[in-house]
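Presented below is the structure to which this report refers.
Heads up, one of the protein chains got dropped from this complex, but the rest are sitting where they should.
Order as written gives the chain letters A, B and C; numbering starts at 1 within each chain.
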Amino acid sequence: MADRIPLAVKISRSQEGAVTLAPSGDIGYHEAPTLQQAVREAFDGKARRVVIDLSGVPYMATPGLAALVQALQISKRDRVPLVLCGLSERVRAVFEIAKLHSVFTIVADPGAAMST
Amino acid sequence: MADRIPLAVKISRSQEGAVTLAPSGDIGYHEAPTLQQAVREAFDGKARRVVIDLSGVPYMATPGLAALVQALQISKRDRVPLVLCGLSERVRAVFEIAKLHSVFTIVADPGAAMST
Amino acid sequence: MSDTPDLRIDLVSNPCYLCAVREFMVGVTRALGFPETPGSQVALAVDEALTNIMKHGYERRLDGPISVRVYPLAQTDTQVGIRIVIEDEARQVDPAAIRGRDLADIRPGGLGVHIIRETMDEAVYERREARGMRLTLVKRVAPGVRNNCCCEG
Partner (left out) sequence: MSDTPDLRIDLVSNPCYLCAVREFMVGVTRALGFPETPGSQVALAVDEALTNIMKHGYERRLDGPISVRVYPLAQTDTQVGIRIVIEDEARQVDPAAIRGRDLADIRPGGLGVHIIRETMDEAVYERREARGMRLTLVKRVAPGVRNNCCCEG
């Protein structure tokens, strides 16, 4: 476990109040807490929309999905829209396998995520 | 099993009497007999050298290895050199896993195979 | 239930072995003619079920016995299927207490039971006779195009 690379999550904010999270790397058991933390920071009371850009995520396991479900829950509680974008084929398959693709708003790219 | 693609093996002969076999496709249980047959044709009594160019083979399982070992045996019996070339990383790993990489003459490409 | 399964895995409750079992289940569903996605769903459901047994049943003890028995269902031209019976010797809980979390419920973690119930046709928890729990999973699908029984021939 010595050489695990910690998950990097880039956070950016637009002038319109959209917060975009862009994690890079596989998201499994060890990386999910970092994403969870970033999600909590994104829904900071000022965000008008939260976008999670998964284009830098080659693979995601269930703990990663769980972090996204938690994001969805906060989004519903706070009434701040959550949009996912940039899913690779493999990551999309994980959503489909877990039968979670229909509960999220998923769009192709960050541009579309701003206007959905 | 309806949609299995049969193994294609291209056979070419040089003026110097080298016979080159170039199979294309994965070589497993179902494909190995075709390679075996081609090997028997290659060692036809006139061949001065037999080259098996594996650059069109993405993956090989044990039955494929067995066909190559048989080629080696015929090569020793008939005293006709056998040279393998064009092994991808994955195919090379199969030889290494089976600890058979040292029993064959393996070179990089068909050019080298003619002069080894 | 007393017939012999085609395959049976006995393992200790060590999460290190979860991946191996998942890969095994992918291979088994492929052997039985499942297309990729439902095969992965079976593997994921088994993975989540074993994770829960290790976490909740054995409370992270590493040496609790778990068995996974696999019964192929009778195959037809239009349907393939699998029945999986997972048994442990861990603490017994009321089957009604094992519920998938409502996705609207804001707590971290836990998707396991939700995924198991959503992806399988049947998922039945029971108390075993003496001790431990039993989970029976059933999944039926239309066969994949390439219904041969090997990974790479």
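Going forward, a contact is a pair of C-beta atoms (placed from the backbone, for glycine too) under 8 Å apart; a residue touches a chain by one contact, two chains touch by 3 or more.
Keep in mind that this is a model prediction, so the values were computed, not measured.
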item: Omitted-chain contact residue, chosen from B:Q70, B:S88 or B:T105; value: B:Q70
item: Residues of subunit B (touch criterion as defined above) contacting the omitted chain; value: 36, 62, 65-67, 69-70, 72-74, 76-77, 93, 96-100, 103
item: Touching residues (missing chain, whole complex) on subunit C; value: 4-12, 14-28, 30-32, 149-152
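Here is the rule we use: only the chains that are shown with their structure count from here on.
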item: By number of C-beta contact pairs, the top two chains; value: A-C
item: Between subunit A and subunit C, centroid-to-centroid distance (C-alpha), Å; value: 28
item: Inter-chain centre distance, subunit A versus subunit B - centres from mean C-alpha coordinates, in Å; value: 49
item: Where subunit B and subunit C are represented by their mean Cα positions, the distance between them in whole Å; value: 42
